[in-house]
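The complex appears here minus one protein chain, its other protein chains still in place.
Then we have subunit A:
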Amino acid sequence: MRAEQILHPTEAGLYCPPGDFHIDPIRPVPRALITHGHGDHARAGHGSVLATAQTLDIMAIRYGSDFADQRQVADGEIRVGDVTVSFHPAGHILGSAQIAVTPDNGPKIVVSGDYCRRPNPVCAPFEPVPCDIFVTEATFGLPVFHHPDPAHEMVRLLSSMAEFPERPHLIGAYALGKAQRVIALAREAGIDGPIAIHGALQRLCDYHIAQGIDLGELIPATAEDVPAQLVIAPPSAFASPWVQRFRDPVIGFASGWMQVRARARQRGVELPLVISDHVDWPQVIQTIAELAPAEVWITHGTEDGLMRWCELNAIPARPLRLVGYEDEPE
């Protein structure tokens, strides 16, 4: 069986005809395999969903327990139609997985979903899975993206908090994954006091804690007077009147995009923190070199840069040009 017969892009997302399932479909389908819980990959309304236990939990928190008619926990090798699938840690957020699709006869394809190679205190590390075809994201698929060690960014946060002790520091971080990672990094950097969190983060933080991740003392950032210098909120909160309760805040944003100044300026950010849950350029090319697949497929992002690199290194590559996935999910 040729690769395109095993997996190919459709309007609903990547489709596997012999298994009759979609991976991370952007519209309701009868059978969905889901890599991780971010809203643009994990949507409600599918007939059945196969995902890691944590991803299923996260979907239930976000969409209610009836988000799909049937839910199946991915554990070990699973037969779906005429193919075998298995889930492997992707190092992106809690529960995130790569999905390996192995046909009885034909190339093995690994769909990495969103992934990251840097150690992350809130999720299991990326596991390289040997394959014939590696399907990669290219969110940061340009050689300008060398994301620094997040500990270095925490030093910048701490130095700003010391330089402006009277100003609350409001750090924008996506509600699932990034927010908990920033909190865990802040703890590693030595911030021991209470950290305030926006209401939209409460349930997802509670879930991380229940999964055994130590986030320290979290207090709600809902009172008129919030007794914490560090406040974590989803970026959308900065456009809402919620932020008006803080006096002269330093607004920060934790994202891989913050490496480019024009992006940080667009956001009106005073303290850009380069903290990413995606592979940066050195990581993506290291991963491709390490796996040495016969072919690379690129799902979404700035694929032109990665396409060019593959061309220079004589690695067959093609863009899938999947639509519906955001640069970094809200």
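In this section, a residue touches a chain if its C-beta (ideal position, glycine included) is under 8 Å from a C-beta of that chain, and two chains touch if they have at least 3 such contacts; residues count from 1.
Heads up, the rule we're going with is that contacts and distances are computed from a predicted model.
When the unshown chain is looked up in UniProt, the name that turns up among "Protein-export membrane protein SecF", "DNA ligase (ATP)", "Protein translocase subunit SecD" or "1,2-phenylacetyl-CoA epoxidase subunit B" is "DNA ligase (ATP)". The residue touching the chain not shown here, chosen from A:234, A:249 or A:293, is A:249.
The chain that is not drawn here is touched, among residues A:60, A:124 or A:142, by A:142. Interface note: of A:8, A:118 or A:308, the residue touching the hidden chain in the full complex is A:308.
Not every partner is drawn; the one left out touches subunit A at residues 142-146, 148, 156, 159-160, 163-164, 170, 238-244, 246-249, 251, 259-262, 264-272, 302, 304-305, 308-309, 312.
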